[in-house]
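Every protein chain except one is present and positioned as in the full complex.
We call the chains A and B, going by the order they appear; numbering starts again at 1 in every chain.
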Amino acid sequence: MEPVEEVVKQHPRLELRGITKSFPGVKANSDVSFKVQPGEIHALLGENGAGKSTLVKQIYGILKPDAGDISWDGREVDVPSPHAARALGIGMVFQHFSLFEAMTVLENVALGMDDPGSDRAALAARIRLVSDSYGLPLDPAREVHTLSVGERQRIEIVRCLLQSPRLLVMDEPTSVLTPQEVNRLFETLRKLSAEGCSILYISHKLNEIKELCDHATILRGGKVVAECTPAEETARSMAQLMIGAEFRSVARREAVENTGPLRLELKTLSMAPEVAHGVPLKSINLALKAGEILGIAGVAGNGQGDLLAAIAGERRAVDAGAVMIDGKPVGKLGPAGRRKLGLCTVPEERNGHGAVPDMSLTDNAMLSGHKRMGFLKGGFLDTAKARSFAAEVIKRFDVRTPGTETTAGSLSGGNLQKFIVGREILQKPEILVVAQPTWGVDAAAAATIQQALVDLAATGSAILVISQDLDELLTLSDRIAVINAGSLSEAMPTATVSVEEIGLLMGGIHGTPEKGAA
Amino acid sequence: MTFDALLPMLLTVITAATPLLLASIGELVTEKSGVLNLGVEGMMLAGAVIGFATTVGTGSAFLGIVAAGIAGMVMAFAFGVLTLTLMANQVATGLALTIFGIGLSSLIGASYVGVPVEKLAKIEIPGLSAIPVLGPLLFDHDPLVYLSVAITVAVAWFMKRTRGGLILRAVGESDLSAHSIGYDVIKVRYMAVLFGGFTSGLAGAYLSLSYTPMWVEGMTAGRGWIALALVAFASWRPWRVFGGAYIFGGVTILQLYLQGAGGIGIPAQVMNMLPYLATIIVLTVISAGPWRGRLDAPACLGKPFRPAS
Partner (left out) sequence: MALKIEARRQISTRMLYLTPFIAVGATVVAGFFLFLALGVDPLDSLYYFFVSPVETLNGLAELGVKAAPLIMIAVGLALGYRANIWNIGAEGQLTVGAVCGGAVALAFWNDEGIYILPLMAFAGILGGAAYAAIPAFLKTRFNVNEILTSLMLTYVATLFLAVLVFGPLKDPEGYNFPQSRMFSDSAILPIILEETRLHLGFLVALAIAVAGWVLLSRSIIGFQIRTLGSAPAAARYAGFDRTRLTWFCLLLTGGLAGLAGTFEVAGPIGQLVPNISPGYGFTAIIVAFLGRLHPLGIIASGFLMALSYLGGENAQITVGLPQAVTGVFQGLLLFFLLASDFLVRYRVRSVKPLAEGV
């Protein structure tokens, strides 16, 4: 991956100087400067909350910098809107896709282009041509909600490619891909780079950056703290720069010898999807023992949400025996009933599901703990009890907040997640099920949460972790299973399983499914 | 029953359907952009009274119709400011619009009660209206009836075939995605809301200038609410709105004729209940029915647009 050799000295394709951007209460970017050369694959590295997304939104014209300037091909430019960015030749592949589910691939591509022309057939032909030639085949007539996550990302990419980009910005592109899809993406990006297109690759995944990128700019707390050539660094040294403090990793679990009795069992659990085109759960079997951590890997959109809802009791099973807690059939029981039996959960979505953003932390403690922790007196709320519980959670899990009465919505992602996880852990559950425990959370908070899970398992609780982050699961779990299209694989011991194998299972058996390939 | 006896009944179906069609098609556009405007009843009344007052004052029905459309748009604009710029709750604001519209129209209309006005003149299309059977049925109506059909055609074409329609649908599907790509979500929604106000105003004008050419307090009698139900009933598709409006027109006329036909022993008020009960039944059927039109509802309907930036 050598940068394209230029005979004549060129201007950098993109240069940022002194970019600063603030929001109420937080300085997202502070005096950020770096250069991207033509054909270079440049990494923007930083943990969650370092300011990468904000920076990139300014490059794409969604936000305006408070100070600083942007140069394109050596000339200073204003980027007042995404339209202007596209006119310059900047294409953006969003982390949370900018797609329209109920519409077709063709319509989605047309919407992302400024001048798709009025000839639909011609556009459809172009889509097929470009998507095939870059190894990302797409069928223009398919409706987006029928596509897998990996396929949806293709739309985002093809949409950019059709406009002959000279800089392609990719915001955390691999968090939703199987390992095989990641390789395919890298091939595409290398091809683009060889053709002279620059790539700005935003990620916090060090191994990928080492594999793919020519140069890296490292952000921490909104500032540029280092620049490096990934080939010359180790993952550890980059991590050090990224996090700043001594890189404290959670020790990989020793294989647990004596696990306790069977705590949670799923027996041929099947469930129709909740939303019209969701993924049904197909005959899921699972056995979770006390003291062990079982990880469920899988790309987003394969039924994880429904699985959690089924275990938590938010959705009732058809057959009461499909979910068993300590040998008791609880399939028809609701969340409150299951909590009483010792099952606590942490859902994927913090604000709106795991916590009520407009309510105080005290009330949020009341939310999940009112029955199990006895916060009720008759039919009335014992707010004082809930408050002291919340205060304890805050103290023990280092939640940065002025107090128990601040609203959940005003907490940062990492702090809120610490509160929610802490709230459940301090209820001393026999079984704890967590989904995406460290998604969008800064590294320090992530380490706290992961350590807390490990400690909880050591006290004898049974823990189930559903996560898209394979590294996290490999670190935490004793056994690992993979969910794909609503089916759950056998649980395999983490110590002996290979990443290859897991990747294959994540993508469906025998490699990535070619759903709807043109 | 001969066609001659049937004709007046069919004609009255058309007149009953037209205000519903006008109001619903505008609300469809509004809702397709993701905005739920419950103030249709208020906008219709505003159109009705302003249209009436302007016609009486200027002697020109044309000016009256235009004024009615503008009145609806002004009300819609107020709604837009509150819900799109100030991000107020759409349900509460729509209700406020209705209450305000009812009050304002009563106030303005107080001096126009009992004032006579000439019914909107019909436009005969030379040649076509002489065709036996179809002629008088299809080609001998006042301009608002023709306009209602023309607007339906235009909206259907706009939604399916134009880039503007594509963008409108996108904004209603996922405002955040549309915003990321660079579309001005608020502007698109404003335009959709104003269009809805315009046609609701026209619908009101039809009531006061053609249907019963006079001003009566609260003369919309819940049609604005029925129009809202119609949009859902039609799964947000323009031609289904047309069908729905005509079905409801039929129901309304049916009860009038049953009453007039010497009564079947049922009190008049019970017959008057028919359109409202029909609305409830229709809503239940589409919500519970197997075809679950829910997927056609714009995903962002009723949710305020709050970009993270």
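To be clear about the criterion, a contact is a pair of C-beta atoms (placed from the backbone, for glycine too) under 8 Å apart; a residue touches a chain by one contact, two chains touch by 3 or more.
Since the structure is predicted, the reported quantities are computational estimates derived from the model, not experimental observations.
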Contacting the left-out chain in the complete assembly, out of A:264, A:366 or A:434: A:366
Listed residues B:38, B:219, B:245 or B:300, member touching the removed chain: B:38
Of A:114, A:187 or A:349, the residue in touch with the unshown chain: A:349
Identified contact with the non-displayed chain, of B:102, B:149 or B:299: B:102
Interface residues of chain B (partner: the chain not displayed): 38, 78, 81-82, 86-89, 91-93, 95-97, 99-104, 106-107, 110, 217, 221-222, 225, 228-229, 232, 267, 269-270, 272-273, 276-277, 279-280, 283-284, 287-288, 306
Sites on chain A contacted by the missing partner chain, in the whole complex: 24-25, 66-69, 312-314, 334-337, 339, 345, 347, 349, 351-359, 363, 366-368, 370-371, 376, 379-381, 406-407, 410
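Rule of thumb we're sticking to: only the chains that are shown with their structure count from here on.
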Distance from the mean Cα position of chain B to that of chain A, given in whole angstrom: 45
Chain A-facing residues of chain B, complex: 163, 166-167, 169-170, 173-174, 176-183, 292, 294-296, 299, 309
Footprint of chain B on chain A - complex, ascending: 57, 61-63, 81-83, 85-86, 94, 97-103, 107, 110-112, 116, 276
